[in-house]
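Of the protein chains in this complex, one is absent; all others appear in place.
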Amino acid sequence: MSSSIGENLRLTLFGQSHSSAVGMTLEGFPAGFTLNPDTLSRFLARRAPGRNAWSTPRKEADAPEFLSGLVGNTTCGVPLTAVIRNTNTRSADYSLLRTIPRPGHADYTAEIKYGGHQDSAGGGHFSARLTAPLCVAGGICLQYLAERGIRVQAHIFSIGEIPDEGDPLISAVENEFPTLSAERGERMKALIAEKRAEGDSVGGVVECIVTGIPAGLGDPIFGGMENRISQIVFGIPAVKGIEFGDGFEASRRTGSENNDAWILRDGQVRTETNHAGGILGGITNGMPLVFRAAFKPTPSIARTQRSVNLETGEETELEVPGRHDPCVVPRAVPCVEAATAFAVTDALLGRKRELEA
Amino acid sequence: MSSSIGENLRLTLFGQSHSSAVGMTLEGFPAGFTLNPDTLSRFLARRAPGRNAWSTPRKEADAPEFLSGLVGNTTCGVPLTAVIRNTNTRSADYSLLRTIPRPGHADYTAEIKYGGHQDSAGGGHFSARLTAPLCVAGGICLQYLAERGIRVQAHIFSIGEIPDEGDPLISAVENEFPTLSAERGERMKALIAEKRAEGDSVGGVVECIVTGIPAGLGDPIFGGMENRISQIVFGIPAVKGIEFGDGFEASRRTGSENNDAWILRDGQVRTETNHAGGILGGITNGMPLVFRAAFKPTPSIARTQRSVNLETGEETELEVPGRHDPCVVPRAVPCVEAATAFAVTDALLGRKRELEA
Amino acid sequence: MSSSIGENLRLTLFGQSHSSAVGMTLEGFPAGFTLNPDTLSRFLARRAPGRNAWSTPRKEADAPEFLSGLVGNTTCGVPLTAVIRNTNTRSADYSLLRTIPRPGHADYTAEIKYGGHQDSAGGGHFSARLTAPLCVAGGICLQYLAERGIRVQAHIFSIGEIPDEGDPLISAVENEFPTLSAERGERMKALIAEKRAEGDSVGGVVECIVTGIPAGLGDPIFGGMENRISQIVFGIPAVKGIEFGDGFEASRRTGSENNDAWILRDGQVRTETNHAGGILGGITNGMPLVFRAAFKPTPSIARTQRSVNLETGEETELEVPGRHDPCVVPRAVPCVEAATAFAVTDALLGRKRELEA
Partner (left out) sequence: MSSSIGENLRLTLFGQSHSSAVGMTLEGFPAGFTLNPDTLSRFLARRAPGRNAWSTPRKEADAPEFLSGLVGNTTCGVPLTAVIRNTNTRSADYSLLRTIPRPGHADYTAEIKYGGHQDSAGGGHFSARLTAPLCVAGGICLQYLAERGIRVQAHIFSIGEIPDEGDPLISAVENEFPTLSAERGERMKALIAEKRAEGDSVGGVVECIVTGIPAGLGDPIFGGMENRISQIVFGIPAVKGIEFGDGFEASRRTGSENNDAWILRDGQVRTETNHAGGILGGITNGMPLVFRAAFKPTPSIARTQRSVNLETGEETELEVPGRHDPCVVPRAVPCVEAATAFAVTDALLGRKRELEA
C-alpha cells in the first residue's frame, strides 16, 4: 500500500491537505520508550510554514494529538497514531485545478488515476502537508536513535547554483536557515527573495549525514540502506534525484580513486576516505552514512503558465491561485531527517532479529 | 524480506555466486501469457559475461531452467521459478576475503552482518551473478509490456567523463555496446581498455527510457514510480545514485524553466518539455519515463590496495584475486531494463485493480 | 504488522480501550464509491453496547468521524481514516490488573510481551472496543459488496447448548437478537439472563453465510478464503475455533458422503450439496460461502477467581471490577459480518488484477 512504508516498523500516512486532519500510524515501535514532547515540538516547528520570509505565509499550529499508543508519554507497544487538524480547509475553490491542471503538479495524474474522484483541494493527499505527519513519525525515531548515539542531521547543500560550504561532520547546523556557512545561507536567502519577487521559484539539494550508525544495518539486494532510504525520500514531494556517498561523481572516477581503503582508527575498522557514503553492498560499514536529495523548484509560481482545459479539450492559460513557497528546500531539511530516521530505525529493529542464531 | 520486491507482482532472488544455482521466483504474474524463450535467451545474452573485450572472461551459459509456473511456454498463474546452475563453483579459496576484506566490496559488511557465517565465495548473495535471475524476471516482464505497446530501453549515458550523444527517443540501441552514438561507443571502449591495462576500472551512467507507458501508473507517497524504480535499481550492484527527468540539474533551475507546460498533441494531453521525466506526484503522465542510474567503478582492481586483517587486527595490503570487469556499465544496461520492466509491470497490474469503482 | 491485515485492501486498527480514540485506516479502497452514512450507522448500532439486557451497560455513541479519504461521502482513492472517540477513559484504576491478572484475559500475556509498559486500562488494545473500528471498515465493505449483489449475513448458531433453528438461506435475520428462530432466540436470552444472575457467562457459535459470491475468489495455498477469513476472524476477541462448510463434522464422514456432486442449475455450474461451504482449494466455487466461529464464554465474571500477584509472587484471589457482557455472541454477529466483508472485498479486488492476461 503506497501510503505505508517499512518492514520492521510500519508507517502509514493519511489525510489530505483540506480533509479534517492529516496523521500517521506507526506500528512496531518498541514498548517502553518515553517520548519528549518538547523536543518533538521543536523538531516539528522546523518544518512548519509561515515562520519567515522564505516560506508560504499559511500559518499552521501543527500540534499533533496522540490518539493511541502512549501511556502518558511512554509507548505501550501497540500502534501509535497521531493526528494534526487541518484548520483552514475548503476555504478556496479548487475545482478549477481538476479542469485545468497546474504544470509540474499532480493535478492531471491524479485526475487520470482516480477517474475524477480525487480530492484536488490544496493538492489532496499529494500535498506537502503530508510531510507534517512524516515529521511526527521521524521525530519520534530521531529521539529513539539519539538515545542510541545515532545522530541524523541534514543541511542545505545548495540552492540553485549556490553551494553551501563547510564540513558537515564538524559544523553544527543550528541556525534557522540550515546551512553550514552563514554567509552562504545569506546568499541563498537573497536568491530565494529574488525569485519570489520575480514570481518564480528555485530548487536545491539537501545533504543528510548519519553519524554514530553501527556497521551491519541494511540487507542485501532490495533491502539495502540505499533502497530503503531512496524509497522513503522519494515520498517527499519535489524530490527528483538521490545519490549516496559520491554518487554521480563516482561514475566519473576510476576504481583506484573511488575505493575506500580499510584502515584501523583507535582499534576500529574504518575507511580512510568515505566515497561510499558509509554503505557497501547495501549495508552500513560503520562510517557516516551520507546522501543528497535533489529538489526541483516549486511548480507553483505566480506567472501565467500554459495548460489544457480537460473539459473543453482546448489549450489555455492558467494562473495558479494562492501563495506558495518560492523554495521548498529549507523546510525540506527536517523532512529528509525524518525520513532518514525512520529508515534507520526500521533497519535497526530488523538487526535485532538477527543477533545470535 | 530483502531479497524480495514488489507489491502486485513479487520477485524473489535466491542463490550465491558459488552455490549450486541462482534463481528467481515470480509470484502474481497473470495466467495465460505465452513466453518466447528465444527472445528471453537473446535478452539474457546481453548480460552474460565473457563475450567480449570489456567484460570478465568468466564464461557462463546462463540458460534458465523453469521449474514451475509454466505449461509448455504459457504461464499457468502460480509461482514461476527458474534456476540457473552455477557451473564453476568453489574453485578458488575465498576464505581470505573474510579475513582481509576488499575495499569497495561487501566482504566486511557481510562479515559483521552474518557474524562470520556469510558465504564469501565470489561475493555470495551480493555477487553481480544475482542479476542473471533478475534479468530472467525482467525479460519476462519486457515481453509482457511489449505486447501492450510499452518499450523499455536503456543505453550507456556515459563512461567516465565520456558522454553518449543522440536522441534516445529516435535512435535504436541495437549494437552490442549499447550507445546511441557508435563513435562515442568506440571512445568509451578505448577508455575501458586503457583502464584495464592500467589494472584499474571506471564507472559510468545508464539512462533508461520507457515509451508507450500510459498515464496513471504509480501511487502517492511511497508507491510512486520514483520510489518503486529506485528501490529496485539500487538492488543492482554498484549503483550509487538515481535521478528522474532532469534530476539534479532541476535543482539548479527555476520553476519557470523547469515546469512542463500542458499541451495537446493529436488530441492527447502531453507536456511540451519533459523535465519531469514522465512522472508527477509519483504517477506517470503519459510522457516517456526517463531516469539515469550512476554506477561506481568496479571495486575489484588489479592494483595492490590497503586493507585490514580482521583476525590479527593489523593493517595490511591486499591483491584481489581473479579477473573482473573493468567496467560493469555495458552489462548493467540490460539489468536496468529488467529492473525497470519489473517495476512498470508491477504498477500496471496494480492499476487493473483500480479501474471501475 | 499485527494490527493490520489484507493484501489488496489494507486495514489497520489503532487505539486502546481508554486512549483518546479508537480508529481504523483502510488503504486500497477504490475511488468513486459513495458511502451511505445512515446504513453505516445502523450497522454500527448493531454492535454498540448498552442497548439491551444482554450486553454491558456501558453506553457509547460510536459515531465515527472520517478524517480522510472522502470528498463528501465519496471515496477519493487515498487512505480512509475514521476515529471514534473514547468518552469515558481512565475513570477507573486498572493498575490492579497488571499486578493480579484476570483469568482468561490478556493481562498476563500483555505484561510479559510489553515488559510492563502495556496499557492495561480496559484491556488496552486487546479490548473488544477495537471491534468498533473493525465494524466501520467492514460496514463500508458490506455496502461495496451489496452493490455487487454479494450479501454477508451472520446469525447466532448456538448459545451454550441451545442451537438456533431454520434455514439461513431463506430466513432473514432482522431481529435485534439475531437468530433465525425467534423462539430459540427467547430461550437463548433466558439462558444469558440466568448466567448473568449467577455472576457467570456463557459462550456460543456464530454462523456466517455469503451469498451472491462469484466463483474464482481466493488463491492457492496460504491465500485461500479459509486462510483469509480465519486470519481475520481470530482477530475478534474470544474466538477459539472456526470451521468451513461441514468442518469438524466432515472429518467423521466418508468421501462418498462428503463430496458435493457437480450439477447444472439454470445453466450454471453448481453443487448438489454444499458440504464444502462454497470453497474448494481455497477458491470459491459459486455456492454460498458458509462458516462458523466458536466464541468462548466472556472471561470477566462476577465471581471470585484465583490468580497470582505478580509483584509479591503469591497466589491470591481476584474479583474483576466493572460490569461486562455475560455473553459476547449477540454483539459479535455484526463483527463477524464485518470481518468477512473485509476478507471478501480484499479477495474481490485481487481478482480484478487477474482478469485478462
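Note that the chains take the letters A, B and C in the order they are written out, and that residue 1 is the start of every chain.
By definition in this document, a residue touches a chain if its C-beta (ideal position, glycine included) is under 8 Å from a C-beta of that chain, and two chains touch if they have at least 3 such contacts.
In this text, all values refer to a predicted model and were calculated from it rather than measured experimentally.
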Residue of B:H125, B:K240, B:R292 or B:R351 in touch with the missing chain, whole complex considered: B:H125
Contacting the left-out chain in the complete assembly, out of B:V71, B:L169 or B:A182: B:V71
From C:A110, C:V152, C:C208 or C:L289, residue that would touch the chain that is not displayed: C:A110
Footprint left on subunit A by the chain that the document does not show: 8, 28, 30-33, 75, 77-78, 220, 349-350, 352-357
Positions on subunit C where the hidden chain makes contact: 1-5, 7, 13, 101, 103-106, 108-110, 112-113, 115, 117, 125-126, 130, 158, 160-161, 195, 200-205, 215-216, 218-224, 226-228, 230-232, 234-235, 237, 239-248, 250-264, 267, 269, 271-272, 275-277, 280-286, 294-301, 303, 305-308, 310, 313-315, 354, 357
In subunit B, positions touching the absent partner: 1-4, 10, 12-16, 19-23, 25, 27-28, 31-32, 65-71, 74-81, 83, 113-119, 124-125
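What we mean here is this: only the chains that are shown with their structure count from here on.
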Per-chain CA centroid nearest to the all-protein CA mean: A
Proportion of interface numbers common to subunit B and subunit C (over half same, under half different): same
Chain at maximum distance from subunit B, centres defined as averaged CA atoms: C
Distance from the mean Cα position of subunit C to that of subunit A, given in whole angstrom: 39
Subunit A-subunit B separation of Cα centroids, rounded to whole Å: 26
Where subunit C touches two or more other chains at once, by residue number: 28, 31-32, 75, 77-78
